[in-house]
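Of the protein chains in this complex, all but one are displayed in their positions.
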Amino acid sequence: MDLNHLVFYYLALGMTIPGILAVISRNPVHAVLWVLVLILHQALLLYTLGSEFLTAIQIIVYAGAVLVLFLFIVYMINLRLEERWKVFVRRSGIGLILIFIFVFLLFKTISVFLALVPAFKPKLPYDLAQASNLVWIARYLFTHYLLQFELIGVILLIVVLGAVFILKKLQEVKNDSF
Amino acid sequence: MIPFEYYVYLSLLLFCIGLVGVMLRRNLIILLVSLEIMMNALIVLFSAISRYSNDTTGYVVVFFLIALAAAEAGVGLSLVVLLYRSLKKIYTEDINYYRG
Partner (left out) sequence: MGAFQEFEIVRSFSLPVFLVPFLPFIASIITLIFGKRYFPERPYILPVSALFLSFILSLYLLFEVLSGKIYQFDLFTWISAGNLKVGLGFLVDPLSVMMLCMVTSLSFLIHVYSIGYMKGDPGYYRFFAYISLFTFFMLMLVLSNNLVQLYLGWEGVGLCSYLLIGFWYEKKRASDAAKKAFIINRVGDFGFALGIFAVFYYLGTLYYDEIIPKLSVLKDVYLGIGSYEVHVPFLIAFLLFCGAMGKSAQFPLHTWLPDAMEGPTPVSALIHAATMVTAGVFMVARLHALFEMSEYAMAMVAFVGAFTSFMAATIAITQFDIKRVIAYSTLSQLGYMFMACGVGAFAVGMFHLFTHAYFKALLFLSAGSIIHALHHAVDPNDIRIMGGLRKYMPITFVTFLIAGLAISGVPGFAGFFSKDEILAHAFFSKYPWGKFIWLIGIIIAVMTAFYTFRVFFKAFFGEFRGREALHGHEPHESPKVMTIPLIIISIGAIFSGWLGIPEVLGGGAHFQKFLEKVVGHPELVGVDHTVEYFLMAISVLAGILGIGFAYLIYVKKPALETLGPSKFPRIYRFLYRKWYFDELYHYLFVVPTFWLSRTVVNLILDTFIIDHTVNGSARTTETSANLLRKVHTGLINHYIWFILFGIIIYLIYYIYIR
C-alpha cells in the first residue's frame, strides 16, 4: 500500500459516497451539491490519470457551468423537499433486484473486457514525462477528429437555439391566454 | 501503479449508483443529476483506458463526453422548466400522458 493507492482509495470514496448521498437525498439542492463534491474528486482522479487538461475542463464545464445551471433551475422552480420519499423506498424492490442481477452479469463479462485492454494498440505513442498530453489531445482534435469537433460545436449551438426556442414558444402560448 | 481493474470497478460502481437514481427517483431534476453521475462513470473509464493503453483517443472521447453532457443538461433542464411552467409538476408519475 503506497501513496498512490492511498490517494486512489481516497478519491474513490470521495466519488462513491457523495454519489450515493446525491441519489438518495430528499432535497434537490443537496443532491446537486453532493454531485459537486463528486465532480471535484473526479477532477483530481483525472489529474492522477495524467490529464491536466481534462481536469481543468471538468472543473470549468461541469462544476462551473452544468451544476450551476442545475442549481439555478432548482432555485427557480423552488421545490425544496421531495414529499414522496416513501414512494421511492416502497417501490424500489424490483429495481434493486434488477440492478443486482445487472451488476452480477457485468462482473462476469468484465474479465473479457479486461483481457482486451493490453491489446489496445496505441496510435500515437506518447511519453507523459516528455510533454503535456494536451499537445496530443490538440493534435488529435484538430486533425483526425476535426469533423467530430465541429459537429460538437454545431450540437451545442443547436442546444442553445433549442432551449431559447422552447421557452419562447411557451411565452407565446401564454400570451394567447391558453 | 494501480491496477487497471480498479478503475473499471470504480466506474461500474458509479454507473450503478446513477442507474439506481434514474430507475427509482421520481424527481426530474434528480433524474438528470443521476444521468450526470452515469456520464461521469464513463469519463473515468475512458480516461483510464487511455492512460493504460498509452493512446490519446480516450482523452479525446472524454472531451467530447463533457461537451455532450453540457448539451444534454441544457436540453434536459429547459424541458424541465417548460414542464414546470405549463404543468406545475416535475414528478415523473404525474407526467404520464402516454400511459397505455
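As written, the chain order gives the labels A and B, with residue 1 at the start of each chain.
As a convention for this text, a contact is a pair of C-beta atoms (placed from the backbone, for glycine too) under 8 Å apart; a residue touches a chain by one contact, two chains touch by 3 or more.
Model, not experiment: these values are computed from the prediction.
Peer 1: Any idea which of B:2, B:19 or B:62 touches the chain not displayed?
Peer 2: In the complete complex, the chain left out is touched by residue B:19.
Peer 1: Among the options A:21, A:56, A:69 or A:106, which residue touches the chain absent from this view?
Peer 2: A:106
Peer 1: I need the residue numbers on subunit B that touch the omitted chain, in ascending order.
Peer 2: Residues in contact with the chain left out: 19, 22-26, 31, 92-93, 95-100.
Peer 1: Touching the missing chain, which residues of subunit A?
Peer 2: 94-95, 98-99, 101-102, 105-106, 108-109, 147
Following the convention adopted for this analysis, only the chains that are shown with their structure count from here on.
Peer 1: Just the number, please: Cα centre separation of subunit A and subunit B in whole Å.
Peer 2: Roughly 5 Å separates the two chain centres.
Peer 1: Under the definition above, what is the set of subunit B residues touching subunit A in their complex?
Peer 2: 1-2, 4-6, 8, 10, 12-14, 16-21, 23-27, 29-30, 32-34, 36-37, 40, 43-44, 47-57, 59-60, 62-64, 66-71, 73-75, 77-82, 84-86, 90-91, 93
Peer 1: Any idea which subunit A residues touch subunit B in the complex?
Peer 2: Against subunit B, the touching part of subunit A is residues 4-5, 8, 12, 15-16, 19-20, 22-23, 25, 28, 31-32, 35, 38-39, 42, 45-46, 49-51, 53-54, 57-58, 61-62, 65-66, 69-70, 73-74, 76-77, 79, 82, 84, 87-88, 91-92, 95-96, 98-99, 102-103, 106-107, 110, 113-114, 117-118, 120-126, 133, 136-137, 139-141, 145, 148, 152, 155-156, 159-160, 162-163, 166-167, 170, 173.
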